[in-house]
Structures are given as structure tokens and as C-alpha cells.
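Just one protein chain is left out here, and the rest sit where they should.
Letters A and B name the chains as they come in the text, with residue numbers starting at 1 for each one.
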Amino acid sequence: MRKRSVFAVSMVAALALVLSACGDDGPTTPAAAACSPVQLQALGSVGGKVRAAGNIQSAVTKQAPLAQAKPEVKIGFIGDLTGSNSSLVVHARDAANLAFKLANEAGDLPVTVSLVALDNKEAAPTTAPALAQRLINDDKVVGVIGPAFSGETSAVGPLFKQARLVHVTQSATRVDLTQQKWDTFFRAVGGDTDQAAAAGQLMAKALKCKKVAVIDDKSAYGQGLAEIVEKELTAANVEVVVNESIEPTTDYTTLVDSLLAKSPDGVFYGGYVAQAPLILKQMRAKGVKATFISGDGSKDDKFVTDAGADANGTLFTCPCLDPNVSSEADAKDFVAKFQAEYKRAPGIYGAEGWDVAQMYIAAFKAGKTTRPDVLQFITDLKDFKGLTKTFNWTTDEAMLHEATDKGVNIYGIRQGKILLLGPIQKFVS
Amino acid sequence: MTPLALGPWPRVGLVFGGFAVAIWLLAMLERRIGEPVRRFYDSNERWAFPSSFMLFIVGGAAVVPAFSDKVQIELAFIVGVFALLSLGLNVVVGFAGLLDLGYVAFFAIGAYTMGVLSNAGPIQIPWDLSMWQVLPAAVAITLLAGFLLGAPTLRLRGDYLAIVTLGFGEIVRIVAQNLEPVTRGSKGIIGIPPPKVPFEGTPFAVDNPTPFYLTTFAFLLIMILVIRRLNHSRVGRYWAAIREDEVAAEAMGVPTLKYKLWAFAIGASTSGFAGVIYASRVGFISPESFQLITSITILAMVVLGGLGSIAGALVGAAIIQMVPEVLRSLPAQVQDARYLIFGAILVAMMIFRPQGVIPSRRRAAELKGEVMEAGVTAMPGEAPPADVIREPISGEEGT
Partner (left out) sequence: MPDWGTCLGSELQFRVVGGLSTGSIYALIALGYTLVYGVLQLINFAHSEVFMSGILAGMLFLNVFAGGDQTVAPFLFVVAFLPTMAAAAGVAVALERVAYRPLRRRGASRLAYLISAIGASFFMSNLVLLWRGREFENFPRSIDPAPLFNIGRVPIQTADIVVLIVMVIMMVGLDRFVQRTRTGKGIRAVAQDVETAGLMGVDINRMVTITFVIGGMLAGAAGLLYGLKFGVMRFDIGFLPGIKAFTAAVLGGIGNIRGAMLGGMTLGLMESIGAGCFGNAWKDVIAFVLLVGVLMFRPTGILGEGVGQKA
């Protein structure tokens, strides 16, 4: 009885395998030339330009201010500071802290400013409202940097609007955030429309991909990004053979099997750095050679460490600037200061976080220290020169308070390092 | 708060140790003070309950708002919501003895009902409903859901029921995540409005948690009275019979399935209720708010407080919600330890004090595994006679 059942089960399994293998083979995959990042080699080179001169505090040499008791104000910060995607958030927090520290030391502010950084573990949208509430209930908080991710911003937008507390995000890129008529919300970085358009154009025109798989992680950010990429690709007559969402997990076997079945030559993943390298590794292990492209949520050194040798050849789109590879004086200055303070180079969104902090510092310098005043100041911002761009806000209600000066950069991994290949305009005219 | 000059692990150990000591002290106190208080309360229940209830009303409605700042009232509001949830689950697990691990599903249904019917989601209905109007609708829907879920599953044996309800909880969450046209999936529903009031001005504003808190507290009071009434009636006795020995109850003519269904449905509607209020205050809901871990947390609240004890459910909710807040000023690593402590507490409670912080007398005996011979019961306030208590052989089915 026992022998028979074991025998039976193994026969069935073997039979299933054999039968299914006899299915039709389908077309063979095209040669590696199409959709390969090698195409970019001729076009890409390291280095890039920062937009305009920045507004950096000069003096570490200035003396400490007189010990007067200046009124205290706080700027809030919400983001995932200790969770699995914290490497996308901490640089902005550190940059802001540094900016405020230097501003306080310079002594020409009418107030002492400090950063209240609230850790929203794993950037869960559900815990964000409570944190926002805490900032709202704290009367010393006159402005907020963030939230860092799109899901949490979604959750708190209405709250901040009702409370008339201004919040400027350095990295929440989901498109519909600026479509909600939240006049207290400002986005200091390009939204996903441009990023996704860039990704789509890159794959369609620069890499000349024929069949693409678009995958997202069901997060507010990832899904939003993937949706637009898919539209762009379809509009450019690229065949989207796989268009799926899969919650963050460790076992991507079924997803990779889908890729094997449809054999795309390019894969776009809308999601975060905690999962992206896992997908890539499992893809490569099963022999899926498609080029892997992801957005700013995956662009972090952790991707390289986790994906190992498979990382090379991956491409990223990012509305962010990497100040470490910039040749502009103010960017270099920022990097030097950051390095001196924290003994490491500023990572993703550090420069953007710095810029937002500088906006608030400018408000304080102009004597605006109450919530309504700060909100008005930020709203009226014109031609504010930051490290990453010159800031002007859109006023059209359909897309309110976006930075008008937007750029998308393409990054790639070569020999274990993430390099700036250039702005998207370099590859797609 | 000056950080102690210790590494992270010693700090965790210190907190752990602190907890252990605190609990030991409480246990000591309890033995000296608790038992006499309980006896006093039981023998004078006729006036003891109304007066303690009055005290509770005064404390909650007047004292708390008067002496707390906004942040604390916000916390009190959340505790109130969880107290409602705890109360409801207590009916299911504590009174009727049904293992429900998917309780959060009803919370989700209530919250999403508010989200959808308030026109904040993709579906638009022709009426402009306020929270007050959505409440009865949500109660009706979750009652129905409770019946629908319960009818096929309540016939199952204890452990199996637990797992089925767990499965259902997860299915509800995943469906919410994928049913974009109704729930907007993971993006969630944002901008759920606070309740409207018939007079001018909106006391229910975003920066004023007090009206929300008071409303929740009022509902809590009502539910306490309702559930207490039910438990002290024939329904409660049926529940006790089902809980202690379902086969015998069935044999005695108790319509077990019907009353199990009722317990389940009442638990479900209380949860739905809480969901509506929660959605209205927080203004944002997504499938992430309704995970398995929340079901387990609520279960822990009920168990910690005392299965089958109404006061216990409230105390359990308060403890589990407030402890992390109290620990918030401590560094991040210690906060992560909170689930560690949580888990340890659950295990320890089951081993040392399964009847919970505020035990219901009947349940205390059941859970400890002591069996009282039929007909020989202890007088309130007395321990049962020693020679009729026997320990079942290990492996025999407990209740």
C-alpha cells in the first residue's frame, strides 16, 4: 500500500512533467543585441551637471552665536528611518539635520531650528496619520519635510491640508499626489510622470526593446510608476508581454516562470530596493537574460550588494541628482560638508533633502516663523536656487505645486558601482 | 532623556527585567489586595457595578479630557477603538468560546463601508452620507457578514475554526487589495470625512481629537451595557453551556449553532462599528491596516485582560495600546523589543495566569484545567473544595 502510493505519486509527477514539456516550444528569444544596455555605452559617460548655483551656508568658520534664548521652531520629518528601505530616506534626514545645524551656528536666524524626525517603519501608510497628527499637535512644528514615500504622503495629505501645515517632499514621486488640490503640499523633485516617461522612452527608443515585462510591487509608488511606464511603452508600440503586480516577498518563482514563458527582452520593475535585487537574482538564475530597469526606489548601493555579480547591466531612472559625481562647486561643497559630518558620502535624495531644508531656512531668515507665514513663504517661492534645481512651483490646480524645473537622470551599474550615465535627454532626443 | 551608557542589548535586558519585576510586584499585590476586592465586589454586585460604572463614565468623559493634551487624547481615542474591538472579540472568544483569528476582517469591512459610502472612494452614491448615517449601514453589513462567515464554519472543531477564520481574514485583506474599482487597492481610500453635525461649525476637526474621543467613549459605554445585559440573560447561560461542553449542551437541547452564530455576529458588528469611527477619524484606510497581526493583537488584549470578562477586555486593550506609547521615548531598538515582550507575555500568561488580569470567575476555573463536579459549586468568594478538583491526564481534551 505504501509503496504503491509513493510510486503512484511519483509517476503522476513524472508524467505531468513529460507531458507538459511536449507542449509547443514557441519562438526562440531574439539575439542579445536588442534591448541591451551595451547600446548606452557609446552614449553614456560618467558625470553630470547640477543646475544652478546653490544657496549653501558658507561658514564653518563663523563663531557660535551669542547665548541668547531664541524662540524654538521645529521642522518635522516623516519617513522609514529604520526599516528595510531606510537607505532611501536617511540621507535626506541627515542632510536636513546638517543644514539646520549649520544655520543655527551661523547665527543669523531669528529662531533656533531643530528637526523632529519621526520614524514611520516600513513607510506604512497606515501608521503615517498618527505621526502626522503628532506633528500637527506640536505647536512648535511650523513645516514638514516629507513624507519620504508616496504611500505615506497619500495618507497624510488631507490631514496637513486641514491643519494648514506645509509639507515639502524630497522623494515622494507618485503622480496623483499633486492632483488632490492639497495647497499645503509641495514636491521638490520630479514626479513619476517624467520618470516613467523616461523609462518608457529609454526602453523603446534608446534600447530598442521589442517585448517588455512591467512588474510592480502593489505599493502606491511602484504601481503608479508601472502604470505610466506601461502606457508609454504601448504608445511607442512596444509589446508589453507581462503586466503584473506582486506583493513584496522572497519567493518569486512563479513570476520568473511567467518571464520564462513570455521571454521579454526587457523587464521594468516598479518597487523598492528591498525586493528588486531578489527578483533580478532569481531571474538570472533561471536564465532570463532580459535587461533589468527600475526606478528611483531601487537605486541604492544595497541593490549592488544584494544582487552581487548579477547587478551589472542594470539601469535606473531617477529624478534625483547624485551630488557626488557633479562638477558644480556648490554640490562639491555640500558633499564635503556631509562627508565631514557623517563620515560617508550623501546617498540618494540627500541633495534634495538639503534643498528643502534650505527653503525653510530662507523662510526663517525672512522672519517667517509661524505656520501660516511659512506656508505663504513656500507658496510664493520664486527662482529659489537649490543644489538640484531652481525651484518654481506650478500653479495649475490639475497638478499643483510641482517643481517646474524637472530632470530625469539615467543611472547604470557597471563593475559593481552605480554610475550616472546622463540625463534622459542624452539618450532620447 | 539622557541615554544610559549601555549598549543596546543591556538596555533591552533592562526593559525586560523591569517588566518582569513590575509584573511580579503586581502579582504580589494582587494576591493581597485583588482577591478581597473581588470577593467584596461579587458579594455586593447589585450596587458595586453601577457605582464602578459611574466612576468609569466620569473618569473617561471628564477627567481624561481635562487633564490630557491633544497627543494623549489622540491616544485615548485609539485605545477606545481597540477597547471596542476587544469587547467584541471577547464575546466571540470569551463568552462563546470560539477561536477567531480573522477578527480584523470585520473591522476592515466596517472601515471600507465608511470609505465607500462617504463617497471618498471610486464609487459614488447619490446621497451625501455622514458617519452617523453610515454606522447603522455598517452594523447591518457586518452582522450579515458575520452570519455568512459563521454559518458554514461554526460547525468545525476549535483549532480548525481558528485556522478557517485566519484564512478568511487574509482573504478579505487580499480581496481589498485587488478589488481596485471599489477599494482602490493598495492606494487605499483617502479623504474620508469626519462626522457632520447639524449645527454650525465643525467640532470634529483634524486638530481636535476630543469630540472623536468622547463619541467613541459613548459608544463604548453603550456596548458595555448591551453586552453585559446579554451575558446576564439566558443568552449568556447558553454561551456558557456551549463553551464548557458543547456536546452536553446540544444534548440538553441548547440550539448551539444559533447562539454561536449570534455571538459571532455580535462580535462582527461591534468590530464594524469600530471600523467606521476609525476610518472617519484617521481619514485614510488601506489593506495594510487590516493584517493578521492586528487580529492577533486584539486576541492578546482579550486574553491578557481576562477571557470572558468585560472589564478585562478594556484593561487588556489599554495595556497593550499604551505600553508602546510609554516606551516611545526610549531608543528605537527597545521599541522593536515590544513585540518580543508581547510574545513573552502571551506565553507567560498562558502558563502562569491564563485567567487574565481581571478574571471572570467561571473562566478562571475552566482555563486552569480544574474541573468542578456537577452540583458541587463553591459559594461566591470561596475556593472550591479541594477533593473535587482533579487534574485531567495530559492529552485529554480541555475545553
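Methods note: contacts are C-beta pairs under 8 Å (C-beta built on N, C-alpha and C of every residue); 3 or more make two chains touch, one makes a residue touch a chain.
Bear in mind that the values here come from a model prediction, so they are computed numbers and not experimental data.
Trainee: Quick one: which of B:I163, B:A205 or B:A248 touches the chain that's been left out?
Mentor: Looking across B:I163, B:A205 or B:A248, the contact with the absent chain belongs to B:I163.
Trainee: Touching the left-out chain: which of A:V166, A:L233 or A:A274?
Mentor: The missing chain is touched by A:A274.
Trainee: Would you indicate which residue among B:I174, B:A205, B:V226 or B:M252 is in contact with the undisplayed chain?
Mentor: B:I174
Trainee: Could you list which residues of chain B touch the chain missing from the display?
Mentor: Touching the chain left out of view, chain B contributes residues 12, 93, 97, 99, 152-153, 156-160, 162-164, 166-168, 170-171, 174-175, 178, 296, 299-300, 303, 307, 333, 336-337, 339-340, 342-351, 354, 366-369, 391-399.
Trainee: What residue numbers in chain A mark contact with the hidden partner chain?
Mentor: 1-2, 5-6, 9, 13, 16-17, 20-26, 82-84, 122, 218, 244-247, 249-251, 253-258, 260-261, 274, 278, 281-282, 284-287, 302, 305-306, 308-309
Keep in mind that, in the parts below, only the chains that are shown with their structure count from here on.
Trainee: With chain centres defined as C-alpha means, what is the inter-centre distance between chain A and chain B in Å?
Mentor: 39
Trainee: Can you check the complex and tell me which residues of chain B touch chain A?
Mentor: 69-71, 74, 78, 177, 185-188, 190-191, 205-207, 209, 282-286, 288-289, 332
Trainee: Enumerate the contact residues on chain A facing chain B in the complex.
Mentor: Against chain B, chain A makes touches at 81-82, 119, 124-126, 128-130, 133-134, 136-138, 151, 154-159, 162-163, 180, 218-220, 223, 247.
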